[in-house]
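Part of the complex only, each chain left as placed.
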Amino acid sequence: DRAGVPEAVLADGKTPAEVAELAVTAIETTGRAIVTRLDTATATTVRERLDETAPDATVRWDDRSNWLVATTPAFERPSLDASVGIVTAGTSDAVPAGEAALIAEEMGATVARIDDVGVASLARTIDAVDRFRDHDVLIVAAGREGALPTVIAGLVDVPVIGLPVSTGYGHGGEGEAALSGLLQSCTALSVVNIDAGFTAGTQAGLIARQLDDART
Amino acid sequence: DRAGVPEAVLADGKTPAEVAELAVTAIETTGRAIVTRLDTATATTVRERLDETAPDATVRWDDRSNWLVATTPAFERPSLDASVGIVTAGTSDAVPAGEAALIAEEMGATVARIDDVGVASLARTIDAVDRFRDHDVLIVAAGREGALPTVIAGLVDVPVIGLPVSTGYGHGGEGEAALSGLLQSCTALSVVNIDAGFTAGTQAGLIARQLDDART
Amino acid sequence: DRAGVPEAVLADGKTPAEVAELAVTAIETTGRAIVTRLDTATATTVRERLDETAPDATVRWDDRSNWLVATTPAFERPSLDASVGIVTAGTSDAVPAGEAALIAEEMGATVARIDDVGVASLARTIDAVDRFRDHDVLIVAAGREGALPTVIAGLVDVPVIGLPVSTGYGHGGEGEAALSGLLQSCTALSVVNIDAGFTAGTQAGLIARQLDDART
């Protein structure tokens, strides 16, 4: 761990061979390799190298959220007495929401997804209030105009982390409108970069660890 | 009128004397002068010139929304059988909301303000639903992250015009976050420029006139 | 319907399988599935899934404007006593203009296209004035410098919705010049995002519905 955050390999800007080498080093050193933002070709290279060097490792690959986790049989994932809710408005928020869930889980938090509660159907958002209130910290994904985290933070009194999603076309598309909306939110959110599920997940995980400490 | 929109003098970028001259011409030609975005100094100049040239005119000046309207006793404002609701989240939306109200009224619509219903206190937003549904068309002002028009458009089935307001500081401040959020809205708004109360008011006025035509 | 707007699946950012599943749900629930911004591969997947699950549905696919509509035999499209004109300057405005037309039609409006009337040949624009005046509301597509909606709004007294098109290269390309020009228009347009034919069409449709109500 690096100041509490599990070491993870960011595949962007690296060759498949480089990613695979870093994954091998990670599993050998810590018993776990986490790779994010990897495409199918890189995933294949990584799996092949892991097959050779850590044949008894368990490998999970999420080809929607583009992460891969490998653990040795000996590896023990931490387990925290704290829960993180991850909220999405619709299907297109799946990629970063899945990345956030992965990291928070690997840090040991209990993670639950609350999906399809976008404000375009406000009744559905409001119906979910109790599920929002069930968690110690919320990550709320926000594509397009990004109104959901603002609305939810007004309904709960736990910390809400806004996670802008690179959806939308035209002006403010690719998540820029969502990001700037979250930064301007009148309900006091903290924010991570567009599609930065990893960052949202680790922040939630760090808060969960503090709570676990306090509780135990 | 110019294709249905009352002629109005935009004071920005003109000297007080130029604005006054245009106002005098307007009242002489049409019986009414509308000046928008004028500061106190310009308002004074305009009033003085109107005192000289149209001493029996009625002059109204809104020093919060920065408009001035002068009408001769003979002038007859149109009256339309259609109503426009103008919604704001809070006090700082007052400037463009007041400008929008002015123009819609001068075009003859019945105009009502629905204030202080921002989504940070969602219960208050929801309590106002019936007031939103009372109108033929809504203008919803939106500063900061601009979530309100998206939420309202999901609750009503009349056309909603999003009016971004130049509030907020930092990234996406001065109304840019609100504008891009409205353009990205998942509830199908039409939009005008930041602080463009004039444009929002005229669009609502044009729709009101179509409805008045259809009704009478 | 969602506050008067027909539910539509936005294919961007979803896998073909996810889009197909949402389309199936839509047709099963409402008798109609509308999918926008779908590419050829997604269209194929959707058609195959619909063939299996709703074999008697009628499927229309526009591979220029990238939409697909499927309806069951039982589905009855609404029919409104109101007409929407959709104006383009040239061939490259076809994509969003076609999307706007689709939605306005699916909402029940009478829709007519008025094509190839760009201001570079102003005589042709002016010759079309009577066709512009034939409708209750106009959507005017605007690529490159986006002058056409401004010119038309100065000629008619019905509401004009400016629809910027992602044409043009270099500075202000991809529709950004058109969008900012429409927002600055001196003839009081309302505006939607670049290529947001869906939004323009629904706004026009909502106005059409208000007029239909008033007329009947």
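A few remarks follow.
Read from first to last, the chains carry the letters A, B and C; within each, the first residue is number 1.
Here is the rule we use: contacts are C-beta pairs under 8 Å (C-beta built on N, C-alpha and C of every residue); 3 or more make two chains touch, one makes a residue touch a chain.
Predicted, not measured: the structure shown is a model, and the values here were computed from it.
A single sequence accounts for all chains of the complex, and while 3 copies are shown, the assembly in the file contains 8.
FYI, only the chains that are shown with their structure count from here on.
Viewed as a contact network, the protein chains are fully connected, with every chain touching every other. Greatest Cα centroid separation from subunit A: this falls to B. A rotation of 90 degrees, rounded to the nearest 5, superposes the Cα atoms of subunit A on subunit C. Among the chains present, the centre nearest to the common Cα mean is that of C. At the interface between subunit B and subunit C, over half of the residue numbers appear on both sides, which makes the contact a same-residue one.
Each chain gets one centre point, the mean of its Cα atoms, and the points for subunit A and subunit B are 43 Å apart.
One finds 36 Å separating the Cα centroids of subunit A and subunit C.
For the pair subunit B and subunit C, the distance between mean C-alpha positions equals 27 Å. Contact of a single residue of subunit B with at least two other chains is seen at positions 154-155, 179, 183-185, 187.
Contact residues on subunit A toward subunit C in their complex (touch as defined above): 64, 91-92, 120-121, 143, 166-167, 169-173.
The touching residues of subunit C, when paired with subunit A in their complex, are 2, 10, 12-15, 18, 22, 37, 164, 166, 175-176, 179, 193-196.
Within the complex, the subunit A residues that touch subunit B are 89, 118-122, 126, 144-147, 150-151, 154-155, 168, 170-173, 176-187.
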